[in-house]
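Excluded from the complex is one protein chain; the other protein chains are retained at their positions.
The block that comes next holds chain A.
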Amino acid sequence: MSSIPVKKDAGEIGKANKRKYILEKVSGRVFLFCALLSVVSLLLIIGFVFYKGSHPFIAEGYSFIDFLLGSDWVPSEDKFGILPMIVASIYATIGALIIGVPIGLFTAIFLAEIAPRSVAKIISPAVQLLAGIPSVLYGVFGLAIIVPFLQNNLGLIKGQSLIAVIIVLAIMMLPTVVTVAETAIRAVPKAYREGSLALGVSPIGTIFKVVVPAAKSGIMTAIVLGMGRAIGETMAVILVAGNSLVIPTSLTDSIRPLTTNIALEMGYAFGTHQEMLFATGIVLFSFILILNFVLARISSKGGN
């Protein structure tokens, strides 16, 4: 840096420009390559999962309907039905939404509208840190605290249950819901609040009648993203779900969501069993695709 020449003749400047130009082009290519990498990964993953997962239905004569609606999963006896897992995944996600969304939404409202700056300064980083905790630690927390609590204090015969999964997932989706909803609420123009307050509406009334409706699409996005988090979570769930193969009929039943079925059995599976686990992945993937589709619809609506 100290040896910058004071004077340059034309030739040198031209050379420097050329070098710059090449550098521009090369970095452009590098960035393109990086961008393509994620697209290629996506295609490879989709291709691989669908190729492996569709094989039993195409080449081995299994029925996809039986796979979706069958209630028995006994790989060693050639029975592959994932209805209990689909139901379990849906129940767990809905349950987590019922607990997690109100808490997350109220936290977001509190942070954006009500909390004094000093309080928000403590809560906001805490929520964000929650997002950074590895999911297996949520599972360990669930296994060490929530499961024994359910057993000892609520008298459940086994703490590994739907309710344990719901609690863990609700906590896990909080950071997503809070962060996205808070941003949406903060983006509501100040004039809305001032107008409402000037008309004599109380601050809380303003929040619920004016601010939240105005931030609706952002809040919906928060909920859908939270849902995606809940339905795809594996490591935390595998420890607290119990992984029983029943269609859950109560909150105290132990359940096996789609994700844990794959994680639990992939280690030992081979042949058709393994392919059926990939097929389970396809179903899970379809759920995520639907969620993303809904999300795209919401954000496009929000834009209008």
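Going forward, a residue touches a chain if its C-beta (ideal position, glycine included) is under 8 Å from a C-beta of that chain, and two chains touch if they have at least 3 such contacts; residues count from 1.
In the analysis below, contacts and distances are computed from a predicted model.
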- request: Using the UniProt record as the reference, specify the protein name of the hidden chain from among "NADH-quinone oxidoreductase subunit K", "ATP synthase subunit c", "Phenylalanine--tRNA ligase alpha subunit" or "Phosphate-binding protein".
  value: "Phosphate-binding protein"
Field: From A:A120, A:I133, A:L197 or A:L264, residue that would touch the chain that is not displayed
entry: A:L264
Message: Just to verify: which one of A:K25, A:K79 or A:K209 makes contact with the chain not shown?
response: A:K79
Query: Please identify, in ascending order, the residues of chain A that touch the omitted chain?
result: 60, 72-79, 143, 147-148, 151, 157-160, 238-239, 242-246, 253-254, 256, 264-265, 267-273
